[in-house]
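Handing you a structure now.
Not every chain of the complex is shown here; the ones you see sit where they belong.
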Amino acid sequence: MDRTRLYRNGVLKAEGFPIDDVSDHIGDPSVVVWFDLCSPSPADLEKISEELGLHRLAVEDALHSDQRPKLDTYDSHLFITVYGAKLVGKRLELTEISIFVTKNALVTVRESPHFDIDAVIRRWDANAEMARYGVPYLLHGLLDYVVDGYFDVLQVIDDKVEALEDDLFEDNDADRLHIQRQTYEMRKSLVRFRRLAVPMREVVGSLLRRGVEMLDPALTPYYQDLYDHTLRAAEWTDSLRELVGNVREAHINQQGFRLNDIMKKITSWAAIIAVPTMITGFYGQNVPYPGFSQPLGFWTSTAAILVASSILYLIFKKKGWL
Amino acid sequence: MDRTRLYRNGVLKAEGFPIDDVSDHIGDPSVVVWFDLCSPSPADLEKISEELGLHRLAVEDALHSDQRPKLDTYDSHLFITVYGAKLVGKRLELTEISIFVTKNALVTVRESPHFDIDAVIRRWDANAEMARYGVPYLLHGLLDYVVDGYFDVLQVIDDKVEALEDDLFEDNDADRLHIQRQTYEMRKSLVRFRRLAVPMREVVGSLLRRGVEMLDPALTPYYQDLYDHTLRAAEWTDSLRELVGNVREAHINQQGFRLNDIMKKITSWAAIIAVPTMITGFYGQNVPYPGFSQPLGFWTSTAAILVASSILYLIFKKKGWL
Amino acid sequence: MDRTRLYRNGVLKAEGFPIDDVSDHIGDPSVVVWFDLCSPSPADLEKISEELGLHRLAVEDALHSDQRPKLDTYDSHLFITVYGAKLVGKRLELTEISIFVTKNALVTVRESPHFDIDAVIRRWDANAEMARYGVPYLLHGLLDYVVDGYFDVLQVIDDKVEALEDDLFEDNDADRLHIQRQTYEMRKSLVRFRRLAVPMREVVGSLLRRGVEMLDPALTPYYQDLYDHTLRAAEWTDSLRELVGNVREAHINQQGFRLNDIMKKITSWAAIIAVPTMITGFYGQNVPYPGFSQPLGFWTSTAAILVASSILYLIFKKKGWL
Amino acid sequence: MDRTRLYRNGVLKAEGFPIDDVSDHIGDPSVVVWFDLCSPSPADLEKISEELGLHRLAVEDALHSDQRPKLDTYDSHLFITVYGAKLVGKRLELTEISIFVTKNALVTVRESPHFDIDAVIRRWDANAEMARYGVPYLLHGLLDYVVDGYFDVLQVIDDKVEALEDDLFEDNDADRLHIQRQTYEMRKSLVRFRRLAVPMREVVGSLLRRGVEMLDPALTPYYQDLYDHTLRAAEWTDSLRELVGNVREAHINQQGFRLNDIMKKITSWAAIIAVPTMITGFYGQNVPYPGFSQPLGFWTSTAAILVASSILYLIFKKKGWL
């Protein structure tokens, strides 16, 4: 079933009709039309582009993924590129959504079915009474859903950072590589995510600034709210980068301190073993030392070994090296 | 008892009356009303929202905590979100306060009772003569109290940094993990705190800029003063981040230098023990070396051990390795 | 064959004619002329400069490579310097291209034949119908090709970063120097590349701002698109710098952790070998210890060695040190 | 003696008269009055505040130290907070100076006597002929003295950085902790100093911008000069932070390299001692090896020891490890 919708005077009149029927309504100013294309062929786009009078450059951009949210203004329409984000395991999965915005039509072009367009439809229906504001209302619902997805991603990373922290100060070697890899992956995701979040802020900011003429004043607070969300997403991203950096540095120091401990243990045990070895070496000499070949020698040797080892053990224990 | 207040012509007329009575006064322009809701239900907010004509989006925001101070302008009212901050142990505890500002009413919505609204009331009463400036005066008192809370947090962290410093250059291993954890916690708190302090500056800055029409000129210096405080809080946060970084780096270097010392000690003692072991090994050979099985052998061996060990000990002592 | 082109009223009329013939057409306003000079002598440039009325400073700049994209406005013409970029092995190879832009002529001066001007010609021909926009169309095709070259460079570096990552968490020593060198080279290339990408953004941005008078409105979207590309190149460069930094830091930590492991292995094996040595030392003493010169001694010694070594081995195995 | 001054038409008429006499002159527009309060009581300030019509907020600010230079504009006067800075040992000592600026009076309120107000008086007297410009001239003299104090601080830190550098590349362990502590202290001072220097720049910048109406044009160059000085102080602070960072990093690397050297020495000497020990172990076996209990054994053993040790010593010497 094609994802299409037709509103007349703010009321949903038709849904799921074939995309080809769109052309029947496009000229009617009382009608607002939406339809969605999922990974369309160049020919599909070409047809629609002609009907709606879309600019060649915008259509080309919709066909190529270029990893940067943007807003282009053409004479008769806007062209917006945004990216839906989802964390799949520890990979950040992005889906490009190209949006054509004309006076009475909204066209969404999804790069792949990974972006859940039905959730957007549910969001529209949750505020159905606002449908009278037309295309800007539809656009808001879509962008709002996209930005909410960003918070889901950030929340997951935030939770992971908190979880890492618990492992951080435990003396558990098994966690070591785990922490190292996790911080690596998270930082990588955040670098990529930042490339979305910051330009997204500019896209919504531009919409808001230009919107003065385009938007019904009643919609302005909604776009303002959306803009606040993009600001928050960008700031949160930066905070998380710092928190990940904090974990990473603390982890490295932790390792450094542990190496220090190990070095101290080495010294201590090496000394505790080396001294008896030196003493038995002494009593192993083929020279008539006091007690040579006599029980006395055995007792003095054994006593020396025990005394020296115990003293060393106690010294190191007291210094906290063992 | 409900927290409510009613001022008429700058004089406190009633206090602690039920919130439901508010609607009796809200239409009277000579009256200024304040009331406070602590973790209200959606229904509670709904009722008030209708009476005061609050925007749906603002009401929704008041119900959800979203961790970012902001100022939204609606047609008939302002909506402000700020966060009270307190250090509980080493955790930074934040309480969201949503504020609705209309011509003659101030509504504060606290996320939880952790924010001490009575202290705000005391602050208002300390400058009771200024109540004639109405809502902006109440708002100033509230924001001023919030920002003063930030300085309390920053002062505690500042004191902790100073305290860490004293431990820093002492040769005490027990403090090590302590310093490491403290710097970790402080940096984490500062990252979170920064997410409050910087947007708070913008919120007060916006109030000041828009205030030209809204504020009585006599109040401008008070808002300017508040703005200076938010600037100072943001700058102090940044300084503290650098000071914590300074402690942290100095601490790591300290550990590095200590490892260096330990390595030198290892070398030294290893040498002092290894050389006698080598000598006794020589005298333990089953070959007729000079002194084999003769007292002479014992004396030369013992002399060699003592001389070699002493020389090594003195060399290392002189080099400062022991 | 000389690279020259002559368009009349947006139609390609002649191609490959000698540069000396250019002067015949330069005065005709219905004609647009392009020609290319590859590492010209000062005399060559001098001649052309006189015919087209180019400024002395611009001509001098065209003769000297100075490693910074720029746009200079002279009374009668623009002078643009851009750099073509290519990765040859791991070296970033730059070719300066100086561009003189007059009302009806475009002159490109290439520092060396490494920049493939024929590819630019192919790009022009791909959109031949736009030739009616004259010089700005030719300039757009050229700059677009240059910026596309930047993406090729960035894509190669991006792929290399991804490839490094796979090696990163493997326990393979041979890769170590490889990763170290690669991150060094990539960071170096990115520093140099950034010196191109950021000023390039300004060059195109200036063209767009000044273009209001110069450009046919139909071309504006094309220049806007180009500007988006330069933005994206600059942002991508910054992301890559961070990703390379991420790999580098993870790699260093990796090495630190590995050193830790090795230190643990040393301790463990040293202990496992040192203890039997100490025991045999004991049984090598020339004193009548229990079992001296008797089979009993052999059995107790051997048993002690095996038991002590096994216990140590198991302890270390359990601690994960072996 | 009270620090007070009275100028009439640019000529110093009275000095050192009691502060209480000030009120006699304050209404006379041909008179310029200055007086200084050192750590005044709230009552003292209250009295003066009434006479000069100072704003309550400014007076409160003058009583509390809040560590941030600022300029507040009130209806009838300016309020300026600056900080005098001095290095006492390695501690940065700050003294708050609050300044009230009215049409014909300058009031300075010093937090403590550590700020040398007499030096300011000497500076005023050095340019006595400029006294005809009134209050702005007095203010300039004061601020100029404060900023010059900053340069003294920065010069001392700069000299210290230079001095550290000489110790840096010497192989002297005693300096180690010294360098570490010094860089720590300097960086800390610079962080605190930066919190003065940057807002100070803004304070003077604001004075200059607002001064258009207030200042005699003849004074503008003097304020411009002062502004240049604040710029220079801020830039110098940043340079010093980087230079201290440079020293610190070089120092850490130095330590790392030294650890490397020590590890090499350990290996070398350990090998030189371990090999003879192994040889004597061989000749200590109770088995009939060639030379067992014969002079031949002694000579082969001794030769093996000498040859092996010498070879190892020479190898390590050649590798530069000893």
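Assorted remarks:
For clarity, chains are labelled A, B, C and D in written order, and residue numbers in each chain start from 1.
Going forward, contacts are C-beta pairs under 8 Å (C-beta built on N, C-alpha and C of every residue); 3 or more make two chains touch, one makes a residue touch a chain.
Please read all numbers here as calculations on a predicted model, not as lab measurements.
Number of identical chains making up the complete complex in this structure, 4 of which are shown: 5.
In this text, only the chains that are shown with their structure count from here on.
Contact with chain B and chain C alike is made by A.
Hopping across touching chains, the smallest step count from chain B to chain D is 1. The best fit of Cα atoms from chain A onto chain D calls for a rotation angle of 145°, in steps of 5. Mean C-alpha position of chain C lies 41 Å from that of chain D. Mean C-alpha position of chain A lies 25 Å from that of chain B.
Counting only residues that touch two or more partner chains, chain A has 256, 259, 263, 266, 270, 274, 277, 281, 284-286. Chain contacts in this assembly form an open path, with each chain touching only its neighbours along a single line.
Looking at which chains touch one another, you get A-B, A-C, B-D. Those residues of chain B that touch chain A in the shared complex are 55, 57-58, 61, 66-68, 70, 72, 74, 173-174, 176-177, 180-181, 184, 187-188, 191-192, 194-195, 199, 248, 251-252, 255-256, 258-259, 262-263, 265-266, 269-270, 273-274, 276-277, 280-281, 283-286, 291-295, 297-298, 301-302, 305. Residues 168-169, 221-222, 224-225, 228, 231-232, 235-236, 239, 242-243, 246, 249-250, 253-254, 256-257, 259-260, 263-264, 266-267, 270-271, 274-275, 277-278, 281-282, 284-289, 320 of chain C are the ones touching chain A in the complex.
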